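Missing here is one protein chain; the remaining ones are kept as they sit in the complex.
The letters A and B name the chains in turn, as written, and every chain counts its residues from 1.
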Amino acid sequence: MLELRLVQGSLLKKVLDAIKDLVTDANFDCSSTGFSLQAMDSSHVALVALLLRSDGFEHFRCDRSVSVGMNLNNMAKMLKCASNDDIITIKSDDGGDAVTFMFESPNQDKISDFEMKLMDIDSEHLGIPEAEYHAIVKMPSSEFATICKDLSTIGDTVMISVTKEGVRFSTKGDIGSANIVCRQNTSVDKPEEATIIEMQEPVSLTFALRYLNSFTKATPLSSSVTISLSSELPVVVEYKIADMGYLRFYLAPKIEDEGDES
Amino acid sequence: MLELRLVQGSLLKKVLDAIKDLVTDANFDCSSTGFSLQAMDSSHVALVALLLRSDGFEHFRCDRSVSVGMNLNNMAKMLKCASNDDIITIKSDDGGDAVTFMFESPNQDKISDFEMKLMDIDSEHLGIPEAEYHAIVKMPSSEFATICKDLSTIGDTVMISVTKEGVRFSTKGDIGSANIVCRQNTSVDKPEEATIIEMQEPVSLTFALRYLNSFTKATPLSSSVTISLSSELPVVVEYKIADMGYLRFYLAPKIEDEGDES
Partner (left out) sequence: MLELRLVQGSLLKKVLDAIKDLVTDANFDCSSTGFSLQAMDSSHVALVALLLRSDGFEHFRCDRSVSVGMNLNNMAKMLKCASNDDIITIKSDDGGDAVTFMFESPNQDKISDFEMKLMDIDSEHLGIPEAEYHAIVKMPSSEFATICKDLSTIGDTVMISVTKEGVRFSTKGDIGSANIVCRQNTSVDKPEEATIIEMQEPVSLTFALRYLNSFTKATPLSSSVTISLSSELPVVVEYKIADMGYLRFYLAPKIEDEGDES
């Protein structure tokens, strides 16, 4: 028996909106720790990892660890029917072949039950080792989204270069080239507007903008984003989910002459 | 000679927006009582009935009862050119083949005249007898619109079931099923937010969501909607038009095993 009650139901709506275009079908893993997901995108280039810790739910009952396979597009369609202030409960019987999403309006006037068939999905869980990164950039998530969108009007890839002074995003295309530099900036009114750079050594890596743009669909989840870069590792683009966990995207850098810093 | 001056011109704009996708051409009937319309939708499944009583107009001159045939899409195009705070006057000479819509801006700076050719339309006026309904549900019109839109992401038809406790909207489709229950609720801050159920006997009927979704285009006309249900009669979905009349939609239930309550 699975019964997870999330008062801030809009968080789950935002998570689905953020990943449904990247991943078609996926297993959600539920254990006493929490509700999580790990899935490759359909072209097997990017990895998505979600964690919603059990203590962030108002009620979290998970009698035994279980994997529930869902079509994310259908799940997103159902969650779209929840209002932003609805309480969402996910329910599933052990060994059952369906999951129920229950939406309760704040004043309990309107109760909706949406039932969806579960799927059998083959998936292997990748161990993602804790790693040391050459540089970690924390910046406003909307700023990062704007930069990725702007640069993709010019080119297909972005080189992200970090120095102590700031982080540079560069691209090139048929109509010209573009460089955007964001400087470290901690003297801001609100902490989420800060741009903070922690650098062990300079790093410069190139990525496909198509994927970064897809990751930025998670922008509504958090006002800041953390980008962790290392020359031998996939970049990690992380959006914290208030007090509950995170949504992380992993993407391998492109091997290009201009992106080669070694 | 016909001359109808409506200070709240936006009402007429909203009426046309609500019915132009359902009905292509229609006769408007004008008599000393008011300005009315009765028309079947183009697939002859739903019926639209409009009444704007003469006393709701600032000036209402209708020398003799007359039917004026109009293409509702063209009429809607012209009314779209009126601002929401414009005064609208409808004018037509007896025996003439055209109608003029005059729009006056509130400060009289801008006067527009749009002239449209009339059409000859065959139509028979159906007598709609007063009926007793098993159940009458009054609910916020935006709530009803959201429910119809949400359910049509899952299925094609909706079963509406009324009991004393509330009204249940259910559907089923390829990706799963959905049930939405709205409870009777009269303890609200604003009367238009109430959900009120008057029930003689329980009733459960199935309708095509395509038509209900079309009816909900009238939502801007009124903050509440009244749904009258009886097992032997078409459902009536009514939007009151402030102090002037109503826009009503009639739709026969689908005969299905699951919809059969007798």
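Everything that follows uses one rule, which is that a residue touches a chain if its C-beta (ideal position, glycine included) is under 8 Å from a C-beta of that chain, and two chains touch if they have at least 3 such contacts.
These figures come from a predicted structure and were not determined experimentally.
Shown as candidates are A:Gln38, A:Thr195, A:Ser214 or A:Ser230; the residue that touches the absent chain is A:Thr195. For the options B:Thr33, B:Asn74, B:Thr153 or B:Asn213, the residue in contact with the chain missing from this view is B:Asn74.
Interface note for the absent chain: among A:Ile154, A:Ile196, A:Leu233 or A:Ala252, the touching residue is A:Ile154.
The missing chain lies against chain A, touching residues 143, 150-151, 153-154, 175-183, 185, 195. Contact residues of chain B toward the unshown chain are 71, 74, 77-78, 80-81, 98, 107-117.
We take it that only the chains that are shown with their structure count from here on.
Fitting chain A to chain B on Cα positions gives a rotation angle of 120°, stated in steps of 5. Per-chain Cα centroids separate chain A from chain B by 44 Å.
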